[in-house]
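Removed from the display is one protein chain of the complex; every other protein chain stays in position.
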């Protein structure tokens, strides 16, 4: 089925043949073939680490392929760097935006595509063009705004405008909706459809099967570095796509018994957090979580969820009151750090396991004690008891099915899902009264998601209180016993999962309470 | 202190600030592009040596200047190779360059001149002469303006004026040209520059080379304008002070002028008032000599607080782990 | 005696244009005059002092000449281990039977050049630039100031030190700037005792058209017509004499003071500064010199009590 040898088809905007790419020992792309028709929206799905971003980065000249060839518009094209890709009419919006944070929108747009050696004429010209593009595609952004002051949705528009400014015919978007509210996502899709109707070709990487079904014309599935299938969207179903992605049938729902909430474990009143720049991130949070209950916090990233976790976890300063098991927790002063919180029975699976939850250069056994390294059982006298840590690690790896079960491997050498399992094992096995858990399945493959969800529900069923923060509405809906929606540092509404739907939550996440209040 | 005394201190400050200014702007280019450079000191020293050596051999200070720039550029190339091409640790590379310059200048100097690392004294055309600005003599007599123009502004070597000119020039390049935009971007987020189709490596090398040229001026100024030849270790820590000034200036050109002038002023002041008698307490010379360093610490702690360096600074650009 | 003499050049290096260089010149002159050979080692760091001294002795060098006060306490410990070897230490006294200590009356030499400065000055302000604020340098400064005041009691003497790190001895830029600062305060004669830094001092003085005074070796030739004189300290003679005496087998241990009477210190006169010095100046200075030798004038030695009778 590989296209090698077949004559080029001018109707194809892109054709990739035999693309391979390794990062050291990791083979991210293996002999990949891909054909994208002109004027279509082509979806690419696959588990985390399947190699989607890598493949697109190769197409955009960000990485160099080890082998394979690229045909653009039927012509074999060398793409040694991004400039070549831009010249070939390709634009890309990366999963992690490539914007200069302290530059203005305008400066970011012209960067690399300036008109001449002097800046002023380039900027003037770009300002005009930018306004026109913004009008054409209903993408309102202030050209003089500084990127770091913009929300992610706006930043994404800048990335798209950047590509359009360079007159891209082929637009690659890598997980564009991960950071958007449902309304923003809808808007984006309108724009994409408009672009397609103009004859542009769009490649869309996403994890959300619903979106694939909604907007793409064709969809390709990647699994562990290989392209496993390409199907017409009209001819497939979410269940089939999920199976193609993982290689086996997947439950897209979580099985759980109804909650039996007990006494209140955590009570939060008027919690406020101001960050180092002096911006108020939490503007008076009130919430309460009972034993045996999962409170899901939904919201678009950046609306204060991270700060909520941090202040509860003990490493952001805040004001207000937090009571755990009817005891007030010190919010300032020396007894307000993560170590004391842990001693009080709060465990925390942080949102970003690689930045916070693990020391990537520590071995697995060193990481299982992380945060609990003062525990008597990990210490003997003035020294740490490394043997105890190793034994503990081996046991946890066994129970949580961490692969490979080698305590001596450095954390960075585990895959994302296994890293997450190590963190979860560490925190859950503490048997905490309250578990804070942020983005439990971010960057985790579908198989592991099932396992992780089961563990969370099991902990709840033991009568523990759980605060779940996730940007994935599906996850929130599936796990929570109650849902709180955060917007702009406040809890803007609380719903029961049985009495709401994604539409309503989406509106709340966008800060629209009017209709819901009615 | 009388008016003339002030003028004289300012005059001295200007001279002392000039090498710092060159070095500070050099560091600014490099660090704005994301390459930290604690090897300024070494580059100044190497340039001072080679400029003096060539000025002596050729009798032409301009050829000396050129040679100084070449010397500094060679060290820049090493720094670029280590920190850009081979993605090494920029601080280590800087430390090595400082050692290398202190050693090689003396080793080579000894081999060439046999004077223990000194170059022979430079005479006449082998040194930068002092320039008298037009009408300086005519208006010297005028009150206030006279001394300011004729004593403070006039009578410096051409490099002083060039150094001052470099400030607006740097500002213009940084904020008004395509190159400047890209340079600033590469120090903040090299991936953005890369995906915009511009070579990160090319930009960073360009910045490191500009840094080399400017350090070349600093060294040549020391050896062929302020003094008349090279003496080993004659940079005497000025590269480090320039670095402090750069942080104090928050990596901005006009602030760099202010910061280096402040250090020049502290130095000039310390030279003038080496032993102070404060309310009957005899302040020892050593305290006055340490004062610029103490003040640097105080300034860093108090006024600058957290100076935010270019975000990608010091980190090699690695796409693939 | 067939063993060759040895010379240990101190930190600062043999081309420091002053102290070490002077010793080196003395040794070279001895080589030229006698055709003999000598061993020479340059110190690279503090910890090598003892190592080098012992190496020299073990190598069979005799006498072993060490330069500078920093060697004293090391020599104190080393000398007894090599009773067959004679040591010569310049600038410091070590009381061991096989050590000859040569000390200079820098204060007296400085006094004389101070007098010259005082007479040559038209502004009544003269100045001094030292390397580091250490006692030996203060000895120069103090003698100089006394000399200035002797001819002009109202004169103002500005004293500056270059720095506190080893770079202080190698910072001609700072030396030049200090000179300019002193000029702006009215000084028109500057005396530098600051190693490599002094090069910058003499240069700046020449550039700015004032007079300067060199130190240790005769530096008059550096800027003819600008260097008023040099306070020469005949370390070269000390070395030359030690080598010669030892070769003849008549090296005397004990303390030798090199002062005005034995031309251990002197002001330098040659064709380079002939035009700067008047007959009258020479007359006054010679008279003072004689008086000092005769003990009629006591020039205070800063080292004797770490203080100076005139304000520094």
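As written, the chains take the letters A, B and C, and residue 1 is the first residue of each chain.
Definition applied: contacts are C-beta pairs under 8 Å (C-beta built on N, C-alpha and C of every residue); 3 or more make two chains touch, one makes a residue touch a chain.
One rule holds for everything that comes next: contacts and distances are computed from a predicted model.
Peer 1: One chain of this complex is not shown here; going by its UniProt record, which of these names is it: "Multisubunit sodium/proton antiporter MrpC subunit", "Ribose transport system permease protein RbsC", "Acyl-CoA dehydrogenase" or "Cytochrome c oxidase subunit 2"?
Peer 2: "Ribose transport system permease protein RbsC"
Peer 1: So which shown chains sit in contact with the chain we cannot see?
Peer 2: Missing chain, whole complex, touching shown chains: A, B, C.
Peer 1: In the whole complex, not just what's shown, which of A:198, A:214 or A:337 touches the removed chain?
Peer 2: In the full complex, the listed residue that touches the missing chain is A:337.
Peer 1: Among B:240, B:255 or B:269, exactly one should touch the missing chain; which is it?
Peer 2: B:240
Peer 1: Touching the absent chain in the whole complex: find that residue among A:114, A:184, A:307 or A:366.
Peer 2: A:366
Peer 1: Touching the absent chain in the whole complex: find that residue among B:162, B:273 or B:293.
Peer 2: Result: among the candidates, B:293 touches the missing chain.
Peer 1: Of the residues listed, B:86, B:135, B:175 or B:254, which one is in contact with the missing chain?
Peer 2: Missing-chain contact among the listed residues: B:86.
Peer 1: So that we can see where the missing chain sits, which residues of subunit C does it touch?
Peer 2: Residues in contact with the chain left out: 41-48, 50-52, 54-55, 69-70, 72-73, 76, 78, 81, 92-93, 132-136, 138-139, 164-166, 302-306.
Peer 1: By the contact definition given up top, give the residues of subunit A that touch the hidden chain.
Peer 2: So the residues of subunit A touching the missing chain come out as 24-27, 224-225, 247, 313-315, 337-342, 348, 350, 352, 355-362, 366, 369-371, 373-374, 379, 382-384, 386, 403-404, 409-410, 413-415, 418.
Peer 1: Since one chain has been left out of the picture, which residues of subunit B touch it in the full complex?
Peer 2: Interface residues of subunit B facing the absent chain: 38, 78, 81-83, 86-93, 95-100, 102-108, 110-111, 116-117, 232, 237, 240, 243-244, 247, 284, 286-287, 289-290, 293-294, 296-297, 300-302, 304-307.
Assume only the chains that are shown with their structure count from here on.
Peer 1: Quick one: report the Å distance separating subunit A from subunit B, using the average Cα coordinate of each chain.
Peer 2: 46
Peer 1: What whole-number Å value describes the gap between the mean CA coordinates of subunit A and subunit C?
Peer 2: Averaging C-alpha atoms per chain gives centres 75 Å apart.
Peer 1: Counting in whole Å, what is the centre-to-centre distance of subunit B and subunit C, each centre being its mean C-alpha position?
Peer 2: That gives a centre separation of 35 Å.
Peer 1: Could you say which residues in subunit C touch two or more other chains, in rising order?
Peer 2: Not one residue in subunit C touches at least two other chains.
Peer 1: Quick one: in the complex, what on subunit B touches subunit A?
Peer 2: The contact residues of subunit B facing subunit A are 175-182, 184-185, 188-189, 191-199, 311, 319-321.
Peer 1: Please give the residue numbers of subunit A that touch subunit B in the complex, ascending.
Peer 2: 23-24, 60, 62-63, 81-86, 92, 94, 98-103, 107-108, 110-114, 116-120, 122, 162
Peer 1: Give the list of subunit B residues in touch with subunit C in this complex.
Peer 2: Subunit B reaches subunit C through residues 4-5, 8-9, 11-12, 15-16, 19, 114-118, 121, 222, 226-229, 231-234, 236-237, 267-268, 271-272, 274-275, 284-286, 289-290.
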